[in-house]
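Heads up, one of the protein chains got dropped from this complex, but the rest are sitting where they should.
Naming follows writing order (A, B and C), and every chain is counted from residue 1.
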Amino acid sequence: MSDVYGQGAGDDPWPPGGGPPPAWAGDPAATSPLLALLGQLRDRPLNRLSRRLRRLRARSDQLARRDPTAVPNVFVPVPGAEASSAPRRRRRRRLRVGGDRFFLSLVLVSGMLLPFSSVQTRFGESAPTTFNADSPQETLYETLDALSSGDLVLVGMEYGATAAGELDTVATVLLRHILLRRAVPVVVSRYPVTLLRTEQLLTNLGQAGSALATRLERDNALAANADWFVTRFLAGDLAGLRSLSMNLQKQLATDLRGAATGLNIRQPGDFAQILVIAERPEDLRQWAEQIAPLAGSEMLGATGQAAAPLARPWLRVALSGTISGFRDALTYDSLLLQELEVTVGPPSAPRNLRALSLDASIELNWDRPLSNGGSPITAYTIRHLSTPYLDWVEVPLAGSDTNHVLTGLDNGTAYDIQLRARNAEGDGPWSEQITDVPRSVPSQAQALSLTAGDASVEASWSAPDDDGGSALTGYRLRWRRGTDDWRTADTADDVTSFTATGLTNDDVWEFQVRAVNRAGAGDWSAAETATPTAGSQALANAAANSQQAPAVATATPAIFLGTVVTGASELSLHDRADTAGAVLGIVNPGDNVLVLLRNVASTWLFVQTNDGLRGWLPAASLDLGPVDIEDVPQQAAPQPTATPQATPASVAVESPGGTAAQAPADAAPASRPGTILQAAERESSIHIGVALSIVIIALGALGNMGSAALRRGRRD
Amino acid sequence: MMRSFFTMLAVLLALTTALVTLAGLLLERQPVLLAGALATWEPLIREWSATLLQVFSISVAVSIIIGILNLLLVHLRRSGRRETGCGYSFVLFLSAATVIGLTYLERENLLTTGAEWRVLLLEQVQVTVESSLAGLLLFGLVYGAWRVMALRVNGWGSLFVLTVLLVLGAALPLPELAPLVPLRDWLLAVPVNAGARGILLGIALATIVVGARVLIGQDRSLRSGRDE
Amino acid sequence: MASTDPFLIFLQENASIVFPLLVALGLGLSSFAVGRRSARTLRVMPAWRALPRMLEQAAAQGQPVHLSSGGAGLQGSDSLLALASAEALYQAARLAQGPVILTTSDSTMIPLGYEVLRRAQRARGFAGSMQAGTLRWFPDGPRSLAWAGAASALMSSEYVGANLLVGGFGPELALVSHAAARRGQPLLAASDQLDGQAVAWASADEPLIGEELYFAGAWLHPTPANQAAVVMQDTLRWLLIAALLILAFLAYNSGGAAPA
Partner (left out) sequence: MASVEQIGLWTSFLLTLMVFSYLLGDNLLYRLAVFVFAGVAAGYSAIVIWDGILIPWLHDTLLVPNATLDQLTLGAAPLLIGLLLLARSWSTRGDGLSRLALALLIGVGTAVALDGAINGTLIPLLFDTGEGVVAGNLDSILLPAGVICTLVYFQYQARRVPEGAGRRRRHVQLLAVLGQGVIVITLGAIYGAAILTSLTIFSERLGFVVQQAQVLLPTPTPTPAPGA
């Protein structure tokens, strides 16, 4: 087929390696001789083409002759900018590209990666925590803040996945603000994918247990088509927007998935506010032009940084408030958090109330409420109820400490205990109820009697009068010769005799016994002495005894209370008895922990924190009180890595995004809109990127200026 | 003969639809325009205009479907003919077919995995690649700025680069660069604002001129190819 | 806009219908006038001057020319941009000596695109059928990255010799211009979107700014009608400037009435 045009590009109509250029290809003076040589053209209707070509060339020459630079260049005339030298210039440039491009990319990427690596790189100041007075940003914030419960807000999500990296964060804070005011966002978009993603974002924002749901005191998730609406998408660009303004009721009647929304909106004026989050300034303008006048109000806009200078021409025309970019979003977010703290009211209930029985007292520990209600917590009130009494006894506590010891209780009596927090706004709700029984250590074991045998002594005793309110867990017997070190043996709670063997005959041995319950060990009994002699009759008994009672009884896992004592700084909880172990969490000086195990060398203790986290701490950092470290049960086998009951990610308190980082560390962050993840790292990364871009662009400009000067110098 | 007839008809059609739609849009904004006998036309014009806009936006939707058909057919044909790059064409065709196929299967409940494949593809393929490409723009932009002075070794190139550097510098929250911020803000408020307005006004004027060309049938797209 | 002058209010409210009709009338008259006089002298537009040479060079190397209108299409606000960009692309396709690849990210541009190709083919003197492969559509979005990605891949896989990108582009243009720079392909670009225009200015071989893309015909194919459009544009521009001055003068004298 001779039809050149019809071949399509893929047909490669002029294969390389064709013949020499035909005569009509143009006179060499008009084009570069090099080009003429390169010209590889295949047969075509010569007569027609050459005619046209000649005509064309004549015309372009005529044009070229007619108009040399009409706008005079007030700056430096461009050397080599004449059309004739253009191809040569281009070729040289082509050679210069290549390596530098790769190098630039490498520098930029590695610089921006730094903050994400384990090396903690921080560069530049973080976003301010408040907007300037009377700035468009502040206006936007104030406007949304003035929304009241049930207000409808028309939200135009006019951006695609392209801008998601920037505008998702903006959308997150704005939608959260709307929802926090208990207003109802009605989302429309001209981009279907965005609608799907917005649905996801709103679902994540309002999950049950999320910061938002908690602050709204909701125990269920915020629901589509009730708390928020994502409606059917608007097709047809500007026409779509116009059809929205003309046909609001119908357009908003069905949601993204075709279900009825139940919305009945007749005119744009039914919306309390209109907010557009747009990637392109044109979209802002189109909204300002098509929707805002009909609503009779100015609208609010949010854009990326690229669109910010372009939104300015419309700012006075139709937009009242705007925010733009990641940094504004971060500021907005921190403002949102600050602002929240002065509006809601009494705090929510304290969490995780835990009790530890003591002698006639109970030590209580708890966690702060999720919300302090907007003003600091000033006091807590504990109340307790025990069976002999019919009324709660309230114990007011000043201050915001999260622990207290209830004293003056009856050992062995069950107490129901609750707690509530108070701030300037009043008392919050009572916490969950727990029950605990105070207990003391048992009293002295009674009637220690000794029977001497051959190199052995059989000791027997009777149970103490008072078990301290808690069942005995066993006895500890100790004996020594003169002032030697004590030797010890433990027995189970129902074994009241023990035969000590391996004693030297004819020496005086001193024996003491004490009873042990969960609260600890009672006092030692009064000392008794015995002198074993050869050929004594106690042997038979001893043999029987040794089978019955183990020399070192560890039948009951002991649980002890320890207090973190180390210095002023917090302490890491490790997953193994080694500082190189992974850090599972943090304990603070003064925290109480339950001590469960020790390692063989008695240098590390395996503990459980108030948050339920389990892990290893250096033994030296714990004060075990009266308990001897050797009393702590020893780790049996190499301990399998303790599984913390909560993942470290959920220990992190509040992410800069304002949401408790609920997502476990292995969740896909990018596919979960709703939290501003890695905010600090991203900020630094952006700052480094900006700095590197500045350097690169400046160097490029200087280099090119230099080489241009060189070229000019060479020519002169 | 036939051809010029259709050309005239087309021009006339474009003119009338444009005028009716414009009048409708105007009435939408401001209810009373026509007086006297003409007033009876008002509801009619509004209705016509609304209908035209509706038909227009649905036609655009149909044309997108056509566009997709066109795309898929082109690429199917290319991959069938084993032209250069036919592999990519095949990949394109295959991924589009996968999405459409999965949707169909999901709708007919023929997929039993329980996962929302369609949403997964959307999030993990489309959104991922799109935002990565958007991230890649950074390199195009920085490299473009690095190269500006190679293309324009003159005052304008320098002015451009200086402005870029100023905007970037002012965005860097370092105390040393704080003096740049008011300068940047002034620049955005006055020259940039003025320049943007000027360019946009120019484009609006050009749009009006092109629109007027359509109205008097000067636009080439409506005329047959004879008039070269 | 707190204007209280009844004439201004009337103008504002009915401008969208009155104004185009007046312009159409003026345009008709001026193309008649231009047709009778000799051709207008226009200022130099380096981009339009460079275009024929660029196309020629591509043809000489046996490489196709890549033309694109980006996101411009008959979707309402962009309609007239699409027509203007079709005109510019037609001029380029007409002048191109070799094959042409036309890409777009707006499907309503497809019929216009075929029209452009067919017309250019006729103008170049070859009759016959068109193959579909010369026009490629890629799905759009607020930023047409599918187009930008595919075009940047296509530019190297098809050994494109020159690029003319006039229409609706955003910053995604950077991806394409980067690809062009990488392969040393000449590039002319202009966009009606300011962010795209900024990228176009920085990366195109010759600058082409905003409205200049609407008037390719006046330079590349100076028929009376094409020249009349330019005359009209200049006239409107001065009228606009006059209006601006009057408004500013009034505002200044009224002690600076606060804007609405």
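FYI, a residue touches a chain if its C-beta (ideal position, glycine included) is under 8 Å from a C-beta of that chain, and two chains touch if they have at least 3 such contacts.
Quick caveat: nothing in here was measured; it's all calculated off a predicted structure.
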item: Where the missing chain makes contact, among the chains that are shown; value: A, B, C
item: Missing-chain contacts mapped onto subunit C; value: 1-3, 12, 15-16, 19-20, 40-44, 74-83, 108, 110-112, 114-115, 118, 129, 132, 135, 138-139, 141, 145-146, 149-150, 152-153, 156-157, 171, 174, 179, 182, 194-195, 197-199, 201-202, 209-212, 215, 218, 230-231, 233-234, 237, 240-241, 243-248, 250-252, 255-257, 259
item: Residue ranges of subunit A at the interface with the undisplayed chain; value: 65-72, 74, 102, 105-106, 109, 112-113, 116-118, 120, 162-166, 192-193, 232-233, 235, 238-239, 242, 258, 285-286, 289, 304-310, 313-314, 316-318, 325-326, 566-567, 569-572, 579, 582-583, 586, 621, 648, 665-666, 668-671, 677-678, 681-682, 685-686, 689-690, 693
item: For subunit B, residues in touch with the removed chain; value: 2-3, 5-7, 9-11, 13-22, 25-26, 29, 51-66, 68-72, 88-89, 91-100, 103, 113, 115, 117, 120-126, 128-139, 141-142, 144-145, 156, 159-168, 171, 186-205, 207-208, 211, 214-215, 219, 221-222, 224
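The working rule: only the chains that are shown with their structure count from here on.
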item: Whole-Å gap separating subunit A and subunit B, where each centre is the average of the chain's CA atoms; value: 38
item: Distance between chain centroids, defined by C-alpha means - subunit B, subunit C (Å); value: 13
item: Residue list for subunit C, restricted to those that touch at least two other chains; value: 75-76, 132-133, 141, 143, 145, 158, 171-172, 181, 194, 205
item: Residue numbers of subunit B (touch at least two other chains); value: 25, 29, 56, 60, 78, 84-85, 130, 133-134, 139, 143, 145, 147-148, 152, 196, 200
item: Of all residues in subunit B, those that touch subunit C in their complex; value: 19, 22-23, 25-26, 29-30, 33, 56, 60, 63-64, 66-68, 70-71, 73-74, 77-78, 84-85, 88, 129-130, 133-134, 136-137, 139-141, 143-145, 147-148, 151-152, 160, 196, 199-203, 205-216, 218-221, 225, 228
item: Residues of subunit B that touch subunit A when the two form their complex; value: 25, 28-29, 50, 53-54, 56-57, 60-61, 78, 81, 83-85, 119, 122-124, 126-128, 130-131, 133-135, 138-139, 142-143, 145-150, 152-158, 161, 164-165, 168-169, 171-175, 188-189, 192-193, 196-197, 200
item: Interfacial residue positions of subunit C with respect to subunit B in the complex; value: 13-14, 16-17, 19-21, 23-24, 26-28, 31, 74-76, 80-81, 83-84, 86-87, 90, 107-108, 110-112, 115, 118-119, 122-123, 132-133, 135-139, 141, 143, 145-146, 148-149, 153-154, 157-158, 171-172, 174-175, 177-178, 181, 192, 194, 197, 199, 201-205, 207, 209-211, 214-215, 225, 229, 232-233, 236-237, 240
